[in-house]
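Of the protein chains in this complex, all but one are displayed in their positions.
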Amino acid sequence: MTLNSRDPEGSIARTAKACSNWGRWGEDDVLGTLNFLDEGKRREGAALVSRGVSFSLSQRFDMNGPQKGWRRRTNPVHTMLDTGTDAALGIQGFPHGIGGADDVIVMPLQCSTQWDGLGHIFDHGKAWNGRASEKVVTSEGDLVTGIEHMAAYVAGRGVLLDVGRAVGTGGELPDGFAITEEHLTATAAAHGVTVGRGDIVLVRTGQLARARREGWGDYAGGAAPGLSFTTAGWLHGSEIAAIATDTWGFEVRPNEFEHAFQPLHQVAIPHIGLLIGEMWDLESLAEDCAVDGVYEFWLTAAPLPITGAVGSPVNPIAVK
Amino acid sequence: MTLNSRDPEGSIARTAKACSNWGRWGEDDVLGTLNFLDEGKRREGAALVSRGVSFSLSQRFDMNGPQKGWRRRTNPVHTMLDTGTDAALGIQGFPHGIGGADDVIVMPLQCSTQWDGLGHIFDHGKAWNGRASEKVVTSEGDLVTGIEHMAAYVAGRGVLLDVGRAVGTGGELPDGFAITEEHLTATAAAHGVTVGRGDIVLVRTGQLARARREGWGDYAGGAAPGLSFTTAGWLHGSEIAAIATDTWGFEVRPNEFEHAFQPLHQVAIPHIGLLIGEMWDLESLAEDCAVDGVYEFWLTAAPLPITGAVGSPVNPIAVK
Amino acid sequence: MTLNSRDPEGSIARTAKACSNWGRWGEDDVLGTLNFLDEGKRREGAALVSRGVSFSLSQRFDMNGPQKGWRRRTNPVHTMLDTGTDAALGIQGFPHGIGGADDVIVMPLQCSTQWDGLGHIFDHGKAWNGRASEKVVTSEGDLVTGIEHMAAYVAGRGVLLDVGRAVGTGGELPDGFAITEEHLTATAAAHGVTVGRGDIVLVRTGQLARARREGWGDYAGGAAPGLSFTTAGWLHGSEIAAIATDTWGFEVRPNEFEHAFQPLHQVAIPHIGLLIGEMWDLESLAEDCAVDGVYEFWLTAAPLPITGAVGSPVNPIAVK
Partner (left out) sequence: MTLNSRDPEGSIARTAKACSNWGRWGEDDVLGTLNFLDEGKRREGAALVSRGVSFSLSQRFDMNGPQKGWRRRTNPVHTMLDTGTDAALGIQGFPHGIGGADDVIVMPLQCSTQWDGLGHIFDHGKAWNGRASEKVVTSEGDLVTGIEHMAAYVAGRGVLLDVGRAVGTGGELPDGFAITEEHLTATAAAHGVTVGRGDIVLVRTGQLARARREGWGDYAGGAAPGLSFTTAGWLHGSEIAAIATDTWGFEVRPNEFEHAFQPLHQVAIPHIGLLIGEMWDLESLAEDCAVDGVYEFWLTAAPLPITGAVGSPVNPIAVK
């Protein structure tokens, strides 16, 4: 697929049509490509556990995150309702020496390691499966495809494509680097791993490692390596269940069209129905894979079933 | 173990001493009984996946939960930053037809399905491993044993003990019913399942099913079936990694001592170092187990790595 | 004015037309009836200060409020970021002995004593001054008539109409009692006070006193005394700047039409452009007025200038 950078609307429209899964799983579908992740795939994934070692693929949730206020996205604010200092001073009013601590969090659901729900992006007023966006996501939340519907299903075979190591320099791709289908397939070949229907694909660019070393800078929304718009056909045709990256926005930034904003999202979420993960921390898993050469594993990445949410923080766990 | 209901402080002190794991995993330990969940246990757990079917053990996170304001615990409040109604009306200012929805959540970390972290409960000013509570949990959060330290590890073999079905009437235990070691072992025997070192044990009382049928009432803090204080020895000696129930508070309410408040917590968290889950939804899993007679499974229950948190919402995923 | 309870839509439409102030202060108006509160009125109000005694007309903002979750309205949640217990234990890291406490609040802007902004209510998709509601209030807030525009102006002559004492029994009106224009004028006459252009009128029903005595019950949204729909003409013709009550919803509940929801709001806010206050605590002021017989005073009720807000918590201060 080639890309005409001066025709964003036409390109997006043609790609959307070519990649559409609307109606594929019926009128009432609320799962999108998660339908590809079936019981057979889970059996296949579980069989990959050989050493029993587990990895968290989540960044920490705290004030030291990358958010700067764009779209009113802040970093998580965690406050205490009761503390050990209170308990130590004996002022909590509980009997027989028991003391307690309790806490609260305030956070945008897109603030850190997360899944985009199917109601997160629209194309010309259309949400996943062709529904009118105003019938789906109101001020009360996503009334149709809320992330709670996915609660039980995001567990299966995970595959890491460490494009940063396979294609980049020093294990990292530079900001603005567009990852093409060729990069993805070359990386899989280099890893000796296959990607197919129902898989959860993790693409490491190395940008998070760079941000940790150099400071967040514009990690939340600025220039970044990421998937090229031209991978839409591969995302659709490979029949993967989900994809996640170590970057803020999954696709390459700046976007490849003039004056565009996340055109691959515009195809992938409302038309393909693809579950997209962002800001995942793939560092420790990737180091392990580089050592043992095994790039497939059991992966559980369960969104919190927040009713009507268009996204969810997540702590994905990979087990090899 | 017998219980002298008129000597809470003495009973708690004796039980705490008998069950203490302080120092067992070194001075710097931040994992408690999660240390029992090792790689071998994960291999054992993964091998239990035979059908590939997955279950979410989480309640939904929304305003329709049981919280009534006790200890300033509210139900989760989910609000939108951008909506599909905005997108449909073309007022979002994005180019080329893309629209988006975004959201925010405010919630106490103990509001619904959750893990208690090791900093959640103290005994006479002492936190897990004998640390002074004021050195552990300040207004900035748990500086030592924050739940983020557990992020990678809570995946292993899960065992359901459906005490409600095995011992109760109509599948449910009445409020105030104290589950003893005998009930637990009889239930395991009835299920044909063993419980041992490193397991994550799920105890179903049936109270959640009752609350769904009859309304929340005082589900959050009121009378409930739950573990007897006398199970402390079993919790310690069995060397389980974690335990979770379908009730608000894990142990029986009212508590078995006069004027007491969660005495089993007072032993289990600071002294045993036990990871405790509460308000889990075991209904669909339990129905499945009742049908196929298989009460063990692969379980991932990954807390969000909220820095310094003394608990975390969780969407546990069981796979059989 | 008589009321046909079986024709809500027609009645509302006719009343709205009769009472409309659309265009009265120009196309760009963002103040509504607050335009009536001019400098002369402020001079008149300030001249009413004779004793120098001040009254807060605000309820306290905390978890012990009346909200039960309707429309996701909760009571305010106040948490600490730093505490005196932390400071006492010397763990804050500040030099030379200084310690500090800091705090955070989460609250719906309509949770307690508040002003309704002009963007709070619409009639058939029309906001104040005839604007299309979707051009005024999006997910980003009120882009046109946000409460911040009123920040400087809500200070003037206040008048208390203690209808509870003048018309009720034991100083209180029963729930469901509809206050008519006749009740208002009779109360003013009994108090020896006049109401006119630019005044801020406070109507005490006594319901808050009852709720304090008997518990909140359904104070937030249930049955209540309040203004009759038939007072719309008086609200318009009297040219008052603002009105506030000690009830949740300003108008009588249940509403006087079948299957209606706050029909007087539907006229008063989008058509009259009236600033409406709710859940004000008029008790101590009213007691003072009953003693000294003076029902007019200097009143400042400054909304927080929250950008784009459709309401604001407020601590109104009356000075006599």
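Order of writing sets the labels: A, B and C. Residues in every chain begin at 1.
In this text, a contact is a pair of C-beta atoms (placed from the backbone, for glycine too) under 8 Å apart; a residue touches a chain by one contact, two chains touch by 3 or more.
Everything numeric here is computed off the predicted structure, so don't read it as measured data.
**Student:** Among the options A:A16, A:L34 or A:V77, which residue touches the chain absent from this view?
**Tutor:** A:V77
**Student:** Of B:N21, B:N35, B:S54 or B:S139, which residue touches the hidden chain?
**Tutor:** B:S139
**Student:** Determine which one of B:E44, B:D86, B:D199 or B:E256 touches the chain that has been left out.
**Tutor:** B:D86
**Student:** On chain C, what residues meet the omitted chain?
**Tutor:** Listed in rising order, the touching residues are 8-9, 12, 38-43, 46-47, 49-56, 58-62, 64, 71-73, 76, 78-85, 87-90, 94-110, 119-125, 127, 132-142, 148, 151-155, 257, 259-263, 265-266, 298, 300, 302-311, 313-317, 319.
**Student:** Need a quick check: the contact residues on chain A for the chain that isn't drawn.
**Tutor:** 63, 69, 72, 74-75, 77-83, 85-86, 89, 91, 106, 134-135, 138-140
**Student:** Pick out the residues on chain B that sit against the missing chain.
**Tutor:** On the chain B side, contact with the omitted chain comes from 77, 79-81, 83, 85-86, 88-89, 91, 104, 106, 139.
Quick note on the criterion: only the chains that are shown with their structure count from here on.
**Student:** If each protein chain is taken as a node and each touching pair as an edge, is the resulting graph a line, ring, star, complete or other?
**Tutor:** It is complete, because no pair of chains fails to touch.
**Student:** Over half of the interface residue numbers used by both chain B and chain C, so same, or under half, so different?
**Tutor:** Answer same: the two copies use largely identical residue numbers here.
**Student:** Determine the centre-to-centre distance between chain B and chain C, using the mean Cα coordinates as centres, and give it in whole Å.
**Tutor:** Centre separation, chain B to chain C: 44 Å.
**Student:** I'd like to verify one number: the distance from the centre of chain A to the centre of chain B, where each centre is the average of its C-alpha atoms, in whole angstrom.
**Tutor:** Inter-chain centre distance comes to 27 Å.
**Student:** For chain B, write out the residues touching at least two other chains, lowest number first.
**Tutor:** As it turns out, chain B has residues touching two or more other chains at 64, 72, 78-83, 85, 89, 106, 134-135, 138-140.
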